[in-house]
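Questions regarding the structure given below will be posed in turn.
Right, subunit A next:
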Amino acid sequence: MVLAITIGALLAIMLLALARALAGPKVYDRILAMNMFGTKTVLLIAVYGIFTDSPSLVDLSIFYALINFIGVIAVLKFIERVEEYDEVVER
Partner candidate 1 sequence: MTIGHLPALQVVIPLLAAPVCFLLGRWPRLAWLLASAVAWTTLVIAIGLWLQVREGGTISYAFGGWAPPWGIEYAVDRLNVLVLLIVSGIAAVIFSGSWESVRQEIPESRQALLFTNLLLCLAGLLGITITGDAFNLFVLLEISSLSTYALISLGRDRRALTASFQYLIMGTIGATFILIGVGILYMLTGTLNMADLAHRLGGLQGSRAMHTAYGFLVIGIGLKLAMFPLHLWLPNAYAYAPSVVSAFIAATATKVAVYVMVRYLYTVFGPEFAFSAMYVQWLFIPVGIIAVLFTSIVALFQHDIKRMLAYSSVAQIGYMLVGIGLVNVTGLTGALLHVFNHALMKGALFLALAAICFRIGNPRIENIRGIARQMPWTMAAFVGGGLSLIGVPLTAGFISKWYLILAAVERGWWPVVAVVVIASLIAVIYVWRVVEAAYLHPRPEDAETVAEAPPALLAVTWALVLANVWFGVNPGLVTSLASGAAEALFGGYLP
Partner candidate 2 sequence: MLCMTALVVVYVRHLFSVVMLFGIYSLLSALIFVVLDAADVAFTEAAVGAGVSTVFMLATLVSTGRQEKAPAHSPLLPLAVVTVTGAALIWGTLDMPHFGDPGNPVHVHVADRYIQESPDEIGIPNMVTSVLASYRGYDTMGEVIVIFTALVGVLSLLGVRERRENPVHRTGERHSRPYPVLQVMALLLIPFILVFALYVQFHGDFGPGGGFQAGVIFAAAIILYTLTFGLDDATALLPVKLICMLAAAGVLLYGGTGVVSMLLGGNYLDYDVLAHDPVHGQHYGILVIELGVGITVSTVMIAIFLALVSRAERPR
């Protein structure tokens, strides 16, 4: 029961985040949504792992947290670089 509600709520959050990611409007909104989506995935996997008695999934959630962080940083860095180019081009 608790499991169902928790997972349901997490999925709902993810759905909302996904809606924001799809809606945009700016790239940054999408990144924000992606970040939130990622953290909720981490929690979801942890919850699922503990409740289904397979603690090995917790390793997985640690890893997801890392990947999520690196992903966000990568997007930011590369977007920044593209904007720099645009500035250079405009001048």
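Note that contacts are C-beta pairs under 8 Å (C-beta built on N, C-alpha and C of every residue); 3 or more make two chains touch, one makes a residue touch a chain; residues count from 1.
Selection rule, in plain terms: all candidates are chains of the complex that A comes from, given by their letters.
Fair warning: this is a prediction, and the values are worked out from it, not measured in the lab.
A.B. asks: Which numbered candidate, 1 or 2, lies in contact with subunit A within the complex?
C.D. replies: Among 1 or 2, only candidate 2 touches subunit A here.
A.B. asks: Which subunit A residues qualify as touching candidate 2 in the complex?
C.D. replies: The contact residues of subunit A facing candidate 2 are 14-15, 18, 21-22, 24, 27, 30-31, 34, 37-38, 41, 44-45, 48, 54, 56-57, 59-60, 62-64, 66-71, 73-75, 77-82, 84-85, 87-89.
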